[in-house]
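Let's look at subunit A:
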Amino acid sequence: MSFLLLFVIVPLLTVIAILFSKDIKQTRWIAAIGMSVQLLLSAALILMYLKIRAAGITDDFVMVKNLVWFPSLNFNLTLGVDGISVSLIALTSIVIFAGVFASWQMENLHREFFISLIVLATGVFGFFITIDLFAMFVFYELAVIPMYLLIGIWGTGPKEYSAMKLTLMLMAGSALIIVGLLGIYFHSAPDGGLLTMNLLEISRHKIPENVQNFLFPFLFVGFGILGALFPLHTWSPDGHASAPTAVSMLHAGVLMKLGSYGVFRIALFLLPEAAHNQGSLFLILATIGIVYGALGAIMQKDLKYINAYSSVSHCALILFGLLMFNRSAMDGAILQMISHGIMTALFFALIGMIYGRTHTRMINEMGGLLKVMPLLGAAYIIGGLASLGLPGFSGFVAEMMVFFGAFTHADTFHRVVTVLAASSIVITAVYILRVVGVFLMGPIKDEHHLHLTDASWWEKLSVGTLLLFITLIGVFPHFVTETLIGNSLAPALERLMSNF
Partner candidate 1 sequence: MWQDITLQDVLIVSTLMFFSGVYGFLTRRNLITMLMSVELMLNAVNINFVAFNYFLHPENMHGMFFALFVVVIAAAEASVAIAIIIGIYRRFKSINIEDVSNMKY
Partner candidate 2 sequence: MTYSIISIMRQELGLVVIALLVLFFDLVVNEKNKQKVFLIALALFGLHTLAGFFPFEGGNLFGGMYSTQPVHILMKNVLNIGVFLVLLMSASWLKTPQIANKSNEFLMILLTTLSGMYFMISAGDFLMFYIGLEIASIPMAILAAYEKFKSRSEEAGIKFLLNSALSTGFLLFGLSLFYAAAGSIYFDDLTRTLSQPSPLVALALTFLLSGLAFKLSLVPFHFWTADVYEGSPMVVTSYFSVISKGAVAFVLGILLFKVFPVFEGLWQNVIYTLAVATMFLGNLFAIRQKNIKRFLAFSSIAQAGFILLGLLHTDNLGIIVIIYFVLIYILSNLAAFGVAQAVYAASGKENIEDYNGFYKTNPRLALIMMLALFSLSGIPPVAGFFSKFFLFTAAAKAGYYWLVFIAVVNTTIALYYYLLVVKAMFINPNPEPLPTIRSDKYLRSALFITVIGIFLTGILSPVFEYIQAMVDKF
């Protein structure tokens, strides 16, 4: 029994408990308790992790535990974490915690809703705690599928279409991933040893370069679809717009990070030579994604679409940072994962809360909401400022680290893409301020809105948690980048830099 396994067991127990709940009150309290336990667990995990590192253990992964699963194929449930996965686990528990409170009043089919939501979270947790490619893939798929039901049943707007598009595109991504994983598996023991899916084992050998070149696009694009890689991001605006609040939060906040994490952990880490050979191509796509997403957001009128395009832009920045192959940019990319995760969750939570009151998400149908709901409005503004990279919030640090890392490449190509990527900070400011200006500030357009109420306690809790972490990371980034992530990037960097 490993401590890490608790991250999967607790949600499963929560799910089972919800099965026996009688009404929405019980359901949501069970969910809330379960996810609070999860939050505490991740706090404990961070402490344990720091203790292990403080004890001077410098293994790539710690708390490694090999649970035999399919011995004949050597597919195992190998648990293990490093600083990066620990921080992403923490991110996940924060977002799901906030998500449960954001869906406090989900009356319709509440049991099913919370079960699907928590199953989704289980998949994400599982993905982060394992280091066996097969197990990771199982959890990955597990996380993708409840989405269909969540959007299809509880969504709004063209929900069936969006849900279908999202699911199918992500499954198409899985199609690519499967090919890549199997390719890695069958080349994991070039000297005739036992084939393995274990990340650590695989990383001890070098996969032949031509094989890498073949597999890399599969894995990068496959995970990239979930990470909103241009031009395969198109599931994201519709999907997010149709999804219910908590699902948007979890999906944009955490699930999209699965994509970037997969790119980092599998594509880049295991196929470093190919990453170098093909990096420029994907770098161009990432750069386009950054600018394109931001420009696309300017013209949108639906709050969720705006945020979805902004997510495209921000997630592309993660890939951009990862493809820079250096400490600073990759640190920044990881930080951006966390930062964007919390930020976008905050946005979607707020949008859901505002929508719940005004019944519209069209910014031009609202106005002056800051006056009637100062807390939610202020939270939205703070989120917006964080999103446009204001110092003091997490996004700024992440962006800066990415840009500084990117700027250490002195060739023209990298300079140009970096300048283009950096230009997004202005565009981001344009659309964020436009939104804030139109629907929060100005005179109140709809007199029905005059009687709306401000946040209730669960909303405050949800939003407050997210705001707290955005600020904490923004003010003390050192803790994440140095203490938590620390040398966790070293193995990947070493492999990426070894021959160059």
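On the choice of candidates, all candidates are chains of the complex that A comes from, given by their letters.
What we mean here is this: contacts are C-beta pairs under 8 Å (C-beta built on N, C-alpha and C of every residue); 3 or more make two chains touch, one makes a residue touch a chain; residues count from 1.
The model shown is predicted, which means the values in this text are computed figures rather than measured ones.
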Pick from 1 or 2, the complex member that touches subunit A: 2
Complex interface listing, subunit A residues touching candidate 2: 68-73, 134, 137-139, 141-142, 145, 148-149, 152-153, 159-160, 164, 167-168, 171-172, 174-176, 178-179, 182-183, 185-186, 214, 218
